[in-house]
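The complex is shown incomplete by one protein chain, all other protein chains being positioned as in the whole.
A and B label the chains in the order they appear, each numbered from 1.
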Amino acid sequence: MVAVTPQSSARAVAVGGSGWGRRAVLVVAAAYFLVPLVIAISFTVYNEVQGFSLGAYGRIVTSPGFATSFLTSLALAAVTIVLVLVLLLPAMIAVRLGAPGLRPVLETITTLPLIVPPITYVVGISSALREGADALAATPFWATIIAIQDDRFPVVLVLAYVILALPFAYRSLDAGLRAIDVVTLVEAARNLGASWPHLLLRVIMPNLRSALAGAAFLTLALVLGEYTIAALLGYQTFPVWIVTISGNDGQLSVALSILSLVLIWLLLITLSRASGRKKP
Amino acid sequence: MTVEFRALRRTYGATTALDGLDLTVAQGELIALLGPSGCGKTTALRCVAGFETPDSGAVLIDGKDVTRVPANRRDAGMVFQSYSLFPNLNARDNVAFGLRVRRRPTAERHARAAELLALVGLPDHGDRFPHQLSGGQQQRVALARALALQPRVLLLDEPLSALDAKVRVTLREEIRRLQLELGITTVFVTHDQEEALSVADRVAVLRAGRLEQVGAPAEIYDRPATPFVAEFVGTMNHVPGRVTGDRVEVFGRSLPVDGTAPGELVDVLIRPEAVLVTPAEDGGALILASSFRGSTARLRVQLADQSEVLADVPGHDAVRLAPGLRVEVGVVERPVLVTARTSGDQEPAVA
Partner (left out) sequence: MTSARFTRVKGWAPASPLLLVVAVAFGIPAVMLALGAFTVPGAPGEPGTYGLDNVAASLREPYLTKLLTSIELSAVVAVAGALTGTLLAHAVLTSRSAALRESVLSASGVLANFGGVPLAFIWIATLGNSGLVTTSFGLGPGLLYNFWGLALVYLYFSIPLMVLVIAPALEGLRPQWREAAQGSGASVWQFWRHVGLPVLTPALLGGVVLLFGGSFAAYATAAAMVGASVPLVTMQIADALTGNVLVGFENVALALSLDMIVVAMLVMAVYLPLQRRSSRWLR
């Protein structure tokens, strides 16, 4: 459920509201949000036997599977990002260059994944895989079905993540494309004799840098945080590994929670840096 | 109903928005608050409306101190610069908002809203939502809303500044007509001097939170009390001149000085329309450029000493007085304001 980002905020307008009510709200909210965090952090660095120790964080890195699962997740993210952009960008440019009928279709397919709960999606996927393997057992496609479920690089997860990332990538790219006049850019470039690939790589993409970065980071965040689908399909991605490894080591599991919080935070900072960097 | 600002002061941290403003608006009068951006016009108006509390000083409506009366009990109608209509209500409900808050029956609300919408020239727009109205129409509705409760005072904060030129002129005339018809005491904030001069009974020029001058439009324009007012209202040429006694020599003429001169070498302030331009083959001045404005044309004229002045001539002379023409420059004979010399240390201009 990663991929909701804060909007930049200017000053706001005080509309009613007394000073005391406001202060009370702030104090209660601070308690609710900060107390669990403070407790969790102190829990990871202190226990009665050893006193203060950063051991729990050290154990994260030395735990078996840390590197493998993290790298798997990164690889999945990289492929997903490339795929999402390669699939979306031409379609979104086509909408602007005179296939406006495509827009409602794009809007729909980039909204559905938000409505469909991941757990139902994974149910659909696994039943498709099962039935598919049965039905295609005698054909050459059987090998494909098996291949996309490879443990080291589960293509099926990439496909699922592409679908899940569509809404976020679409919105980010849409904002970027809205800011540049694609039609004029394309016409000017074509007029100067640019080929389509050249146009896409040299004219449009550079003008979309921050939107592309936004889409990429949202996708990265999504892949690094997604648990349900990977877990239920039985793959050891990083979020799944976190749960597997926590086991009975309470300190380690909470340390991992803090770690994922920090990870989200870092991703969001990078994201806001990337999309905050305006076109020159 | 009179409105009186009494030694109003308001500061925001290090900025002084109002610095002891004194001003009285007479019953039924339309007074324009004019001044450069940031001089405190809006702040002054908001003090009357009750959205702002002065640090010191008082606002009196009808002689009663209302400085501490909350905004919703002030009885002042206000029109804002733009986007002030409630977006979720149509024009009729916007106008009738005050009556709804007062729990008046629906029939009365609708009747009153219809009456006011007709008054502002939008009798058929009651069902429109703000986003379905043009900027000018929105401001008309805002005006109707401000008048709906028959307030004692009408406050207008640059109500026309977001509109295009043509609409601005029609609407300001309409505001004036309504104001006269209703006889409502009105404070009209603007930074457009033409607007101020054309609709107001009196114009109050503000500078850095203080009143610089208040008077009838013609008085402000013709007899500015200070160089600041002279500069701010209309266009002024700074022409070097030399003072002798109570007269100043400029363009080869000797004119009476209005007020006292700060020294011998001064700048004489001369309006473009007071500069006379006549063609002369051996004239020392040269027309550099001309911009035609319909009824007048504004010429940029280079004098013999290379300095430049602006001159307004009747529009029908524009063809005759074309750029490149040699001319002689004179000045209308009447008292002039002078200021300390800022236009370099040249000798008095001769043409």
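Here is the rule we use: a residue touches a chain if its C-beta (ideal position, glycine included) is under 8 Å from a C-beta of that chain, and two chains touch if they have at least 3 such contacts.
Please read these numbers as outputs of a predicted model, since none were measured by experiment.
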Check your understanding: Quick one: which of B:L8, B:L34, B:V120 or B:A148 touches the chain that's been left out?
Key -> B:A148
Review point. Given the contact definition stated above, which residue among A:N207, A:S253 or A:T270 touches the chain not shown here?
Key: A:S253
Practice item. Kindly state which of the options B:M1, B:C39 or B:A76 is in contact with the chain not pictured. Key: B:A76
Practice item. Could I get the residues of subunit A that touch the absent chain, sorted low to high? Key: 1-7, 9-17, 21-22, 25-26, 29, 32-33, 35-37, 39-40, 42-43, 83, 86-88, 90-91, 93-95, 97-99, 101-102, 105-106, 109, 112-128, 131-132, 159-160, 162-163, 166, 183, 186-187, 190, 221, 225, 227-228, 231-232, 239, 242-243, 246, 250, 253-254, 256-258, 260-261, 264-265, 268, 272
Point to revise | Absent chain, residues of subunit B that touch it | key: 49-51, 70-74, 76-78, 80-81, 83-89, 97-98, 100-102, 129-131, 142, 145-146, 148-149
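The rule is short, and it goes like this: only the chains that are shown with their structure count from here on.
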Check your understanding: Per the centroid of Cα atoms for each chain, what is the distance between subunit A and subunit B, given in Å?
Key -> 56
